[in-house]
Each structure stands twice: as structure tokens, then as C-alpha cells.
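Shown next, in C-alpha cells, is the structure this report addresses.
Every protein chain except one is present and positioned as in the full complex.
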């Protein structure tokens, strides 16, 4: 099974305190968690949604991933759910440049909306809040981890996803920043984008990279799922002394960390996003609280996992989740 | 108009051969459009009964109609090239290309909403005409040319976006765009009478497109010549139709409509980005073909395109509402599609069987006559 | 021989060689290293097969939009059988292969039974199979299958020629033999070349259509096996990028969309050329977008060139050849 992080039961204990603000009545809240499409990253949301329901006694929760990475389809899904009575939405917007329009529509109809796991592009966030990994910071951390793994010197290369996505642009910036801080000791080869569509594309790109530039590369930092899997595998089979830093904590990647094939991975906090997001949305929708500054952006945290902390990183993450609740409590004005 | 044939010859020609009758008109229930309409209505009723929310004006009907409108325009874009027996595999990418130009016009040149649209339509027309020109000049199959063009644009568009924008999207919204996205006919009033809040204003674009395309194909010389070209290029060429020009025009129309669909998508999702139109290809074929437009060319149906599009969109929406998860969604979609297509076939067969009794001569064997034989 | 010199295959061979030599020079000879050649060939196996899978349906004037879906679904089935149900490798691969063949067969049968255009039928089956693939693996990447298979997937003859590439070549050779030298193969091409004449000669076009689709499915089954063997795991993205290359290879290879042409060698050579573009991209660290751009330009260029050549050979055709309905065949 690939969803190896915490799992719902563990998190239930984390959340049982219900944070500093306790939801009075969640029974009118029907919560929908909507990822952009099917992706391993979101799988913890599914279980966490159920935990939200139990912990906060919500009217109903649902998890719907039928958006298929298409903003139009996702909008349809959202509208359908709204029509069926769901009134609090935690959404990962497919298109960061479009999602504000969707948020505005929902807000106009009186729903509570949270932007989860990704924030809208640009400086405005039309949702009530955004709880997401700061992708630039995460990429920065990943690059740092890579630089550390290669001993602070040499060439690294960054593999990532859809070039025409503002989050990708942020990731590229994050890596560049880390490289720039080494004052030229570490150099970065041209970024390889658009290889997250499917595993074989990623695999081929990695193999070609290793064949043509393998000797010059000391480290690979990946900020998308398929390239991460492919890079770990490709480097292992090429037997080149290249350090790979992956993303997320899919079972495959964790086993890579344990076996040493993957130097580090940067995990994010999907459970925290879904749990805290659900709690917040319920508070907002039940009109118990309002945001002091609507549209506030909060980093849900990113964690570098290496062989050393592979067994314990989840505790760190749970602590962060707790911290998030207190942090948000400050942003709320409640009755 | 003086007749070049004398009355004696006319007499001589008027032999006593029997009148050659066409095959008996197909019964009303075998008409594809009627079948589709029934199917759409029945399915809507079914979904409505299962989930009353299906008739929620703001949250279901409004976006549903907006989608139908947009995909109808997409279907019309394909229909224009189908009419000459061609295909346009680059519909989506043509939309992306035109919207890129529109986006530039908004972002860099600060155009108004409609002048930007106009620039996009021109760009779409131009790229479509280019495809048509290559096809007409080389005689290479349209499938190949538009596939290659698709690859080309697929490569080119992201390069432009990354070099021109920060977020890989043009986010400047000219005034009016937001309103266009959300306004319905309820916002259009004549005196005290306002339209329905369930009908999006965007749908007007589709209505205009349908009217214009319908007019062209039903009433004008251009439309007829396109259909004749689709029926048989060689006969068309030898009848004095400038087929090369018609090919270019059909593709240009396709590009123009693709641009319009791209605009509708951009307005309804929010921004102009490189991935616009990525999901256009399949619906572009489904709508017209379910509606009875021939892949081989020579016959188009505008209403059929609307109905075909409506059918697929309604099914998807219904499944959404029924809460069908991703594990089953595509399976059901595919199965319903196959079933819808097969019932159409069954209807045709049944009506053929009815015709056996009558004494009219048979229809000519279709192009692929080989497959039509007895065994 | 003379015919060969003027053929598409010859042109492709020359283009391919020039391209390759250019790349070798650009890489300062690195490309000739055993490992580089191995990587080059490793990722040719599947493109060759998917090109052939499309070519064989094009040969009867049909097309198969479900190439990626059939391959992905079969790969997912194999992965799940081995990883979740502990089915022994050979059996799992066999089942996956048969499933792919059956899916192809189903396409053919549906086309013949319903008389719906193949374009639409395969579109529908594609949608269904994508759903099934997702239902099988969800968002996981399944990789818990025996090491032996993976070893096969990455092993190479003399460390240079990957076994999976050898398998692809064997399939290509068998397909060529089938189409050129066996009665069913000839009948299939006859149906594609002139369906009416074929029927009058007692050939069942229906059977040809079914055979072609089933063959296409079977070839995709092999492609799925090679994918499972050679990739880090199986997930829902497998097959997602097969559709366009599946058309590019046979079309560059000289296949007629109207049917009747068997261009196995051309398809293989075209796959090589597309692969060289990939390699060039890595060599020059270009954005992947360039690959699409170049492939688009190459396809367009080669068809236009081919057309010019055909024109020169056949000056007599006065009226332009009709743009035949691609998906024709059955409507």
C-alpha cells in the first residue's frame, strides 16, 4: 500500500484535542475535499476527511477526485457538489491562474472555501484562506538537501512537471535560489520540465539525461512525482554516484530512502491540510468564526526526510499540524 | 433562359421508363436527431428523478448550458472540416494558439475584451487557413497535416508562454470578462421581462455560431460548395468548384470557431493559459458524429451537433451528481457512448427492414460498399 | 532493388544515418559508448511496438485510438496480478497479453457488428479501458513484482542491445512475415488495399478488420509486457503518451491512411528517428517542447516530401487525389 504516512487513526489522536478553538456545532456543515485529479499525494485526504467528520461531527464529508486535471471539469464537480448541499469546500485548484474565479463564484454563493495544497497564482487569494505547502520553500529545501548530499559542490539538475503551471515556476525559482546561495560552487544544468505526465516519459528523460550528462551530474533534485520515481530507479540501475532527492512519501520513495537509493525526500503535509482545513472550513461555514484577514496564506510545512529521520518524520509533521491550528486560531475572530 | 434542347429531342428523351424513386423516407423514429433529442430528454428526466439537484438552476443548469454551448462551438469547428471529409486534430491547439494571441493583446497591448476576441478569431482563422493551405497545396491527408501541426503548436505554445509570462498564463482580465463569465439572461432585460437565470450569456456566442454556420451550410453557395467538395473532390473540381480554396476556407472556419471556443473556455474558467483546448479533441468529434454529421464528408447537421454535445455533457453531469467515482466514471461514459451509438445503428437496421416490403429501389452502396454486402 | 532505392524506407534510412552521425559528432563520440547505445535502444522498444500496433490497423484502413489505453490497462493488470495477487510472472504476463489481445479483438468485433466508424468505437473503448486501468491501480505505483522480470527489463545483450529491444525487433520481423508472406496477412492487406475487390475475391473484409484489431491488441500486449519489465513500476499514467507517437511512426514510415500498406521497416526506422530527436534534446539540454516541435516539423516535412516524390512519379494524376476519409473502412 502506498499511503504510508501516518494514516487516519494516528492523526485522529493528533486532532482529538480539536485545537484551541472548539467547533460548537458541525452538523450543518457538509465538507467537500476536492483535489485536482487522481494523484497519490491526495490519498491521505480521503481518510482524513472521514476523521474530520468523526472528530468535528460534521453533517457530511466527501472526497472527489473526478476533476481529471482539467479546470473546467473540476468546476463542474464543485458545482455538482454544491447543488447536492455541500457547503464547505477545500479545493486544490487545477489551474492556479484560474482558481480564484472559482473561489469567487463559491464565495458569492455563501460557501466557505479553502485553497488547499496550492495557492492561487499572483498575489491575491480569493478563498477564505490558503493552507498549502510553500512550493518555493519546499523546492528550496529539497535543493538544499541535494547540495548537502553532494557535499556542497558540483552540478545538479532539477526535474519537474508541467512547465506552464505557475507552481512549477515557483519550484524552479526555489531551486535556483538555493543554488545561487552556494556562490557558484554548485551549478545547475538546464531544468527539465514537462516529464510528470507519465512514468515512461520521465523514465526516458532520466535515462537520456544520465546517458548524455551522467558523468557531470552529482545530484538530481526532483519536484514532481513521476520524475522522482524515475530518477530513483534510473540512478540505481545506472550505478552512477548521483544523489537523488525526491518528493513526497509514497511507499516507493520511502523504501528508496531506507535502501539508500534516494538520498532524501521532501514530504509535505497532506493530512494536516485536510484535517486543519476541514476544521477551519467548518468553523467558517457554521458562522462560528470569521477570518480576520480573508485570504491569508499559511504554509502547511515541508519536511526533509533522510535515512536518519525516516522513521520519525511523521511525528515532526504531526507537531506541525498542531502548530497550524494554533497559528490559525490567531487569524480567527470567533463568537 | 433559353433551353438548348429542342422539343423534338425532349420528346425523344421522354421515354416511358418508370420514375426512379428514392428509398422510402426513413420513419420519424429512425431519425438520428429525434432519437438524440429523446435520449437527452429521457436522461435528463432520469437524472432529475434520481437527484432533484439536477434541476438546480444556478449550480447545475447554468454551468451545464455553459459547457454545452462551448462544446457545441468546438463541435462546429470540427464540423466545418468534416463537411469536406477532412479532420482537424489540432482544434484544441488552434484554440490555444488563438487565445495566446488574445492573451498577448490583453496583457501587452491592453486591448478591450471584444477587440481581443477579434484578434483571437483572426489568429484562429489564420492558423486554420495555414493548415488548409498546406493540405490543398500538397494534397496530403488532413489527418496527417493537422496532427503534425498539433505537435508543432504543442511545442511552440509553451515556449512562448514561458518567455512572455511569469505564471505561464495571461492573467490580465479586461473589463467585462468577469461579468461575461457569470451573467445569465436574467441580467438581460427588455422592459420588465428578463431572461432565465439558468441560461448563461456565454451561450449567445454558441447561438450566433450555430446560426452563422447553419446559414452558410443551408443557404449559401459557399456552404453548398463545401458539401460538394466533401462528397467528391474530383467531381467538385471538374464542376468548376475551386476545391483548393474551399479546403482552405473550411479549415479557416474551423480555426476561427476553435478560437471562439477557446475564448469561451478562457472566460468560463478565468484565465488564458497554454493548456486551453487540451480537452477539445474528443468532444469535437463526438458532438457532430453523434449528431449525424458524416466523417466521410458531404453531410452536416448543426442541430445534431448541439444534441450530440448535449447528450455527452448531460451524461457526464448526471454521473457527477450521482457521485460516480473516478473508478467507474470513464467506464460508464464509454459504455453509454457505445450504447447510444449502437441504438442508432439498430434504429437504422429496423427502418431498413421496414423498407424491404416497399417497392422502391435501394440506396446506392455507401463508399465502403465492401462492408455492406451480405457477408 | 531499384524500387527500394526510391522508397520511403531508403529516405528514412539516409535521414536516420545522417541524424545519428550528427549526434555522435555533437556528443564528441560519447553516444557510441555502450551505455549510451543501450539507453538509446532501451527506449525504442515500446515506441516501435506501438507504431506497429497502429500500422497494422491503418493497413486495413482503420485506426486505433485505444493504443495507450489497451497497453496501459494490460500493464496495470499484469502489475496488479503479480504484486497484489502473487500470480507467477509468466502466468501474469500471459494473462495481461491475452487481455490486450482480447481488447483489440473486441474493438474489431464492435466495429464489424455495429458498423460504427472505428474512430468512434476505439474512442469509446479507450474511455472504458482508461477507467478500468484506474480502477486496477488507482493512484499507486505498483512495483512489488519479482526482481527477475526487472532484471530482464534492464538486461542487455553484450551490455549494448537491450533484450526488450530484441523482443520488439522479433515482433516486427514476425509481423512483417505475417503481412508479407502468410495468407491471412495478404488477405488483410487486400482488404485494406481494395475492399470491394477483396470481397469479390472471397476475402472477408470483416474478418480482416477483426484480425487487424486483434493483432494490434496483441502487439500492445507485448508492449505492455516490455513496459512492465523495464519501468520502475506500473501506474495509471502508463500508456498516456502513446497515441501521438503511434501515429507519427507509421505515417513518417510511409503508411497510407486509406489502407493497404504494410510498412514495418518504415515504422521501425521512423521510431528511430523520433528517438534521435529525443536524444538530441538531452544532448543539447533543450526544453522537451522542442521535441514536439521537431517531430511535428519532421512529420510534415516527410509527408510533403513523400507527396512531391509521388507527384513526380505519377505526373499523370491530374486531379488531386481525394483526401480519403481516414477512419473510413466501415461507416
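For reference, chains read A, B and C in written order, and residue numbers begin at 1 within each chain.
Simple rule for what comes next: a residue touches a chain if its C-beta (ideal position, glycine included) is under 8 Å from a C-beta of that chain, and two chains touch if they have at least 3 such contacts.
Methods note: contacts and distances are computed from a predicted model.
**Q** Which name from "hydrogenase (acceptor)", "Multicomponent K+:H+ antiporter subunit D", "Ribose transport system ATP-binding protein" or "Ion-translocating oxidoreductase complex subunit D" does UniProt give the chain that's left off?
**A** For the chain missing from the view, the UniProt record says "Ribose transport system ATP-binding protein".
**Q** Which of the chains on display does the removed chain touch in the whole complex?
**A** B, C
**Q** Using the document's definition of touch, tell me which of C:96, C:260 or C:288 contacts the absent chain.
**A** Residue touching the absent chain, from the options given: C:260.
**Q** Just name the one of B:211, B:238 or B:346 that touches the chain not displayed here.
**A** B:238
**Q** State which residues belonging to chain B touch the missing partner chain.
**A** 1, 3-6, 8-10, 12-15, 17-24, 216, 219-222, 224-225, 227-228, 231-232, 234-242, 298-299, 352-353, 355-356, 358-364, 373-375
**Q** Applying the definition given at the start, please give the residues of chain C touching the unseen chain.
**A** Chain C touches the missing chain through residues 177, 180-183, 186, 189-190, 193-194, 196-204, 260-262, 315-316, 318-319.
Throughout what follows, only the chains that are shown with their structure count from here on.
**Q** Would you mind checking which chain's C-alpha centre is most distant from the centre of chain B?
**A** A
**Q** Per the contact rule at the top, check every chain pair and give me the one with the most C-beta pairs in contact.
**A** B-C
**Q** For chain A and chain B, let me know how many angstrom lie between their CA-based centres, rounded off.
**A** 39
**Q** With centres defined as the mean C-alpha position, give me the chain B-chain C separation in Å.
**A** About 30 Å, centre to centre.
**Q** From the C-alpha centre of chain A to that of chain C, how far is it in Å?
**A** Chain centroid spacing, chain A to chain C, equals 36 Å.
**Q** I need the residues of chain C touching at least two other chains; which ones are they?
**A** Correct list: 134, 138, 287, 289.
**Q** Listing for chain A: what residues touch at least two other chains?
**A** 38, 163, 194
**Q** Quick check: in the complex, which residue numbers of chain C touch chain B?
**A** Listed in rising order, the residues of chain C that touch chain B are 110, 114-117, 119-121, 123-132, 134-135, 138, 191, 195-196, 198-199, 204-206, 244, 247-248, 251, 257, 287, 289-297, 299-300, 303-304, 306-308, 319-331.
**Q** Touching chain C in the complex: which residues of chain B?
**A** 84-87, 134-135, 138-145, 147-156, 158-159, 162, 232-234, 237-238, 243-244, 247, 282, 285-286, 289, 294-297, 326-335, 337-338, 341-342, 345, 366-371, 373, 375
**Q** Considering the complex alone, what residue numbers of chain C touch chain A?
**A** That would be residues 27, 30-31, 35-36, 39-40, 42-43, 46, 134, 138-141, 143, 154, 227, 230-241, 278-279, 281-283, 285-289 of chain C.
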